[in-house]
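A single protein chain has been removed from this complex, and every other one stays in its place.
After this line comes subunit A, so read on.
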Amino acid sequence: MLAIFIRRILIAVPVLFAVASITFFLIKIAPGGPFDADRAVSPQVLKNLNEAYNLDASNWEQYLDYMSGLLQGDLGPSFRFPGRSVTEMIATGLPVTFELAFYAILIALMMGVFSGVLAALKRNTVFDFIPMAIAMIGICVPTFLMGPLLVLIFGINLEVLPVSGWGQLPGDKILPSLTLGFAYAAYIARLSRGGMLEVLNQDFIRTARAKGLTERMVVIKHAMQGGLIPVVSFLGPAIAGLLAGSFVVETIFQIPGLGRFYVEAAFNRDYTMILGTTIFFSAMIVFFNLLSDLAALWLNPRSRDAS
């Protein structure tokens, strides 16, 4: 276990370093400077701006400068919002996005595991077919369609829930969390159904039943531990998907989170913001992948005992 952990971290560090470097130089070769967008500024102002943001130094100097800042957690100033640093903006957006992602994962796990386990136990009955049909809908209806449809139904036609915002009106967190969580609930339902079906046929389940355990104990203590390993392995990559989902959900519901900042930065060509968030997102995703792989390893008795 420990050896795997250390090896994975040893890979993660150079990978993140490479991501940061590649992104930095990609942005350097982007056509057009950050300040020649909407209004033409006088050469003197442009020169001052370039000086203020250290843009007249050579690319190498800027790179070294940026990298040493990065090590200290300084991602530089935002080009679009003068006086605010990228680190600051990430710090304001992150809690909102985390909260959204947390609710979404919670909804996804509760709905997904429950219906998936039920479907596996009641295989080929209505309890199997109906949740799996709904799961298929969850997989085929993309977030950017599900969100607006939920808004149209619950926000505009029925007028029971607010259509936008985050933490301003009672209940305005429900629709965004549901939108983001639904697709994952669908995947998790399918994964936990498949995992459970595989485990339920195995000898140790028969043994557990033979020694007179209640069905409830068999399922909860014995079957679910192994049957849900695919779900745990899925959670790491799911974080990356949640992030992409947060771009859409935060845009639809006007939520001031990191996802919306990123999309706005992409539109405004706020290069430092794009660079900073890209590095930050990558670090987060590498970290969560690591975490979910370790959890899956640990849950699997074979790999746990081997090390």
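To be clear about the criterion, a residue touches a chain if its C-beta (ideal position, glycine included) is under 8 Å from a C-beta of that chain, and two chains touch if they have at least 3 such contacts; residues count from 1.
We take it that contacts and distances are computed from a predicted model.
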item: Candidate names "Aspartyl/glutamyl-tRNA(Asn/Gln) amidotransferase subunit C", "Dihydroxyacetone kinase DhaL subunit", "ATP-binding cassette domain-containing protein" or "Oligopeptide transport system permease protein OppC"; UniProt protein name, chain not shown; value: "Oligopeptide transport system permease protein OppC"
item: Touch criterion as defined above, residue of A:S21, A:Q62, A:T87 or A:T251 at the omitted chain; value: A:T251
item: Selected from A:I27, A:L94, A:I174 or A:L213 as touching the chain missing from the view; value: A:I27
item: Contact with the hidden chain (one of A:I139, A:L213 or A:L299); value: A:I139
item: Among A:I134, A:I174, A:L197 or A:L299, the residue in touch with the chain that has been omitted; value: A:L197
item: Contacting the left-out chain in the complete assembly, out of A:S177, A:S233 or A:S282; value: A:S282
item: On subunit A, residues whose C-beta touches the chain left out of the figure; value: 11, 15, 19, 23, 26-27, 29-31, 136, 139-145, 148-149, 151-152, 156, 194, 197-198, 237, 240, 243-244, 247-248, 251-252, 262-263, 266-267, 269, 274, 277-278, 281-282, 285-286, 289
